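Everything below concerns the one structure shown next.
Only a single protein chain was left out; the remaining protein chains are all shown in position.
A, B and C label the chains in the order they appear, each numbered from 1.
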Amino acid sequence: MAHQKYASCVEACNACADACDHCSTACLQEPDIKMMARCIALDIDCAAICRLAAGCMARDSEFAKQVCQLCATVCEACGDECAKHQNPHCQECAQACRRCAEECRRMSAGG
Amino acid sequence: MAHQKYASCVEACNACADACDHCSTACLQEPDIKMMARCIALDIDCAAICRLAAGCMARDSEFAKQVCQLCATVCEACGDECAKHQNPHCQECAQACRRCAEECRRMSAGG
Amino acid sequence: MAHQKYASCVEACNACADACDHCSTACLQEPDIKMMARCIALDIDCAAICRLAAGCMARDSEFAKQVCQLCATVCEACGDECAKHQNPHCQECAQACRRCAEECRRMSAGG
Partner (left out) sequence: MAHQKYASCVEACNACADACDHCSTACLQEPDIKMMARCIALDIDCAAICRLAAGCMARDSEFAKQVCQLCATVCEACGDECAKHQNPHCQECAQACRRCAEECRRMSAGG
């Protein structure tokens, strides 16, 4: 498929969106939710922009690189916040965010 | 991860959304676009509901089953339309839609 | 515009999505977030399906009625949950959800 050119970045965006969506729900069940408030807020943002980025790449959009560049910024912030928390869902989300940030930076830098 | 319980359905939804997004763009480059008009319209709908369904499952939403049930209906219609066209992107999209419809029906029927 | 036929329902969906998105953030700043956990989860679902429904109506999608029918169900659940909480953002969100549920039911029932 033509969108294969972005295949690994699309896959990283989908995986990151799923991890963020899962993390937000799991955070809401933690005993100390207050501590997780920024994590939840960033999870919501990050899932939304990752799904947008996956769609833009799959459509080979004129703006795919610019969307991925912003996606990398959001993923990085979300990954940094998640990494502060020891819950497995946060640690897994941090990993997905960092991989996605890296893929998006590479993609937006040149293809 | 807790959302692993829906893992194969989430994966099918992501793959179907990507295939639909790719198909809509590829259809717009076909010599006879007019013939592809309904395919493009269904691709847009199908990509949107597949991404919603993936998110609902990843968040373990109360409405995940109902969203997947509707997603199955949309995927089936999109798959039937795509199957009429011989372009590789349509044939690949038809396959992704059918697999997603099946996963979503199974998921909404019981988990 | 042709999508004027659904104008009041599109408007209600956009307003409800915005109210839900606002409510989820405001809930995260409440002193007792734990009590707001289901409200936040439903806000996320409701915002997402309202934005899908607005898009489907604006595109005059074949599935607009079915999406609005499901949207009404989600709005009703979200409105019922929000109505339990006395915070102004929850009360305003409950109102937006109920208006949207009503518009979506009317739209899906006949046009």
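Points to keep in mind about this one:
Following the convention adopted for this analysis, contacts are C-beta pairs under 8 Å (C-beta built on N, C-alpha and C of every residue); 3 or more make two chains touch, one makes a residue touch a chain.
Bear in mind the structure is a predicted one, so any value in this text is a computation, not a measurement.
In the complete complex, the residue from A:15, A:56 or A:82 that touches the missing chain is A:56.
Touch with the chain omitted from the figure is made, among B:41, B:70 or B:96, by B:41.
Interface with the hidden chain, as seen from chain A, comprises residues 41-42, 44-45, 48-49, 52, 55-56, 59, 61-63, 66-67, 70, 73-74, 77. Within chain B, the residues in touch with the undisplayed chain are 24-25, 28-29, 33-34, 37, 40-41, 44.
Although one chain is not drawn, its touching partners on chain C can still be listed: residues 1-3, 10, 14, 17-22, 24-26, 47, 51, 54-55, 58-61, 88-89, 92.
As a convention for this text, only the chains that are shown with their structure count from here on.
Among the chain pairings, A-B comes first (most C-beta pairs in contact). As a whole-number value, the distance joining the C-alpha centres of chain A and chain B reads 21 Å. Centre-to-centre spacing of chain A and chain C amounts to 25 Å, using the average Cα coordinate of each chain.
Counting partner chains per residue, chain B shows two or more touched chains at residues 55, 59, 61.
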